[in-house]
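Here's a slice of the assembly, chains where they normally sit.
By written order: A and B. Residues from 1 in each chain.
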Amino acid sequence: MSDPGEMALGLERERPGAPVSLPGAGLQGYTVPRTPLGQASLVPPPPWHYVGDFLVVDFHADPEVAASLLPEGLEPHPDAGRCAAVYADWQSCSEHGDELVDPSRSHYREFYIVVNALLDGEAVTTCPFIWVDQDFAMARGWIQGFPKKLGEVWTTRTFGLECRAAPGLRTGSRFGGTCSARGRAISRAKVTLDRVGDGSVHTAPPIVNVRHFPRLAAGRHDEPQIHELVRSRSRDRSVSEIWEGEAELELFDAPGEEHTLLAPVSVERGYRFTFAYTVDDLETVKELG
Amino acid sequence: MSDPGEMALGLERERPGAPVSLPGAGLQGYTVPRTPLGQASLVPPPPWHYVGDFLVVDFHADPEVAASLLPEGLEPHPDAGRCAAVYADWQSCSEHGDELVDPSRSHYREFYIVVNALLDGEAVTTCPFIWVDQDFAMARGWIQGFPKKLGEVWTTRTFGLECRAAPGLRTGSRFGGTCSARGRAISRAKVTLDRVGDGSVHTAPPIVNVRHFPRLAAGRHDEPQIHELVRSRSRDRSVSEIWEGEAELELFDAPGEEHTLLAPVSVERGYRFTFAYTVDDLETVKELG
């Protein structure tokens, strides 16, 4: 152990270090909490590097209801009701990558639904519902316009050995995903692989969301302080071979949730792949009411 | 069971109901996710009614370090280094109160530290560090300027029976509190009651925090979209009899945390009481940076 001090819990300091700032002016941090060293910020500063295993199911919801979930600024997609359900098992880190060896700060899992739409005539997706199992990922989602709540997400994993306890990436292998929140089932999917293909059609377009932060001042509760249509930007995207197959999808009612508005009226193909990218930008499309 | 339908999981709808809105214009919700019925919002609209059991320890940290944690706009308190550590075991609800019978949406526990300061010469407190165990309470804190992260918080409870398994509110009774986050200990306190008194001195002033929401647009990561000094407003405050006693307090180092900057240099009295109030307003004191 070349540097035992570095390992001592609590003595570790993130790179890069920074001098203690003067009172009143020197607090640092991309998010709260903001502190003299800037190391307590719930979300570290961009860029954020991501990689994840994905289980995706393309489906259609009731067209009218799907349209009712579109934010101002988006129009219904011509293939009315086009949606996808996504389970993602992520690992992420910031520029220095130190979170990777303290994995409680790099792993997280999430489930979300996207609805297809048009933005000024261009095909896009938007995310009305998403649940994630870590606080840093929840806050990082809000910053990008994803309406994240906490939930528990599970997906079948592959392992690098032929064995009874894990499916391989091959015809006939079955993968499952589940999401719950507050102890209530939210969704469940199964995909049985049958071939390598071109990937999910319903998640292909770029994603456009609403960044939103409310006011609490009396009399202004309905005038959010931030309310803007934003378009995700990313770079260094890569994807593995994409397996696909027959899919099943169920959404479950739960108190305080409305995602079953998008209950599948038809379920198309399912997909299993690994995806990586980097995020350090966001485009504001327009300010909303 | 007079209305079995109301109990069916997923058929329950929060009061008041609302018609499905027109596409593109009718999404409702005080926070994200915003939906046709407005029932999926992570945080319901104000007012928010709260009640909680509190364990508080007044202490002093290093004066220079405590001053370094003050946000722009606040000056050090003349009793330099004055702080308090607070464990709160809360139950809360919105106006209709329905969360009270679905208690996974009303219970939460949190631990926080306040530093005493001056705002234009007036004694105030400010909260640099806080951990909470529920997503709705984390988001509700961000809206009020509390820099909340997720954590686990435990405090000794009283019960309405004389017995071996719970302390009574009387001389000699011991109460403990602990907080952890990401599986690392954050703090620990013990209070041994000796008399009824007037309550915590260090938490008495009004609380002033920083509401903060960052930007992700490239080149603007250091220009937060919201960055303002805010002063909490509340009404309908009530408090029980306040017991006090000798206190112990420890803060523990943890990766990605800086709260041990406020390690106690002296520990004063501890307090145990119940407190209730209602919040539906917030005053913006000044825009920062």
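Keep this in mind: a residue touches a chain if its C-beta (ideal position, glycine included) is under 8 Å from a C-beta of that chain, and two chains touch if they have at least 3 such contacts.
Because the structure is predicted, anything quoted here is derived from the model rather than measured.
Oligomeric state of the entire complex in this file, given as copies of the one sequence with 2 shown: 4.
Quick note on the criterion: only the chains that are shown with their structure count from here on.
Fitting chain A to chain B on CA positions gives a rotation angle of 180°, reported to the nearest 5. Here the CA centre of chain A is 27 Å from the CA centre of chain B. Only residues 9-12, 14, 20-27, 30-37, 39-40, 42-43, 45-46, 64-65, 67-76, 102, 104-105, 128-130, 134-135, 138, 142-144, 147-150, 182-184, 210, 212-218, 221, 225-226, 233, 252-261, 279-284 of chain A touch chain B when the two sit together in their complex.
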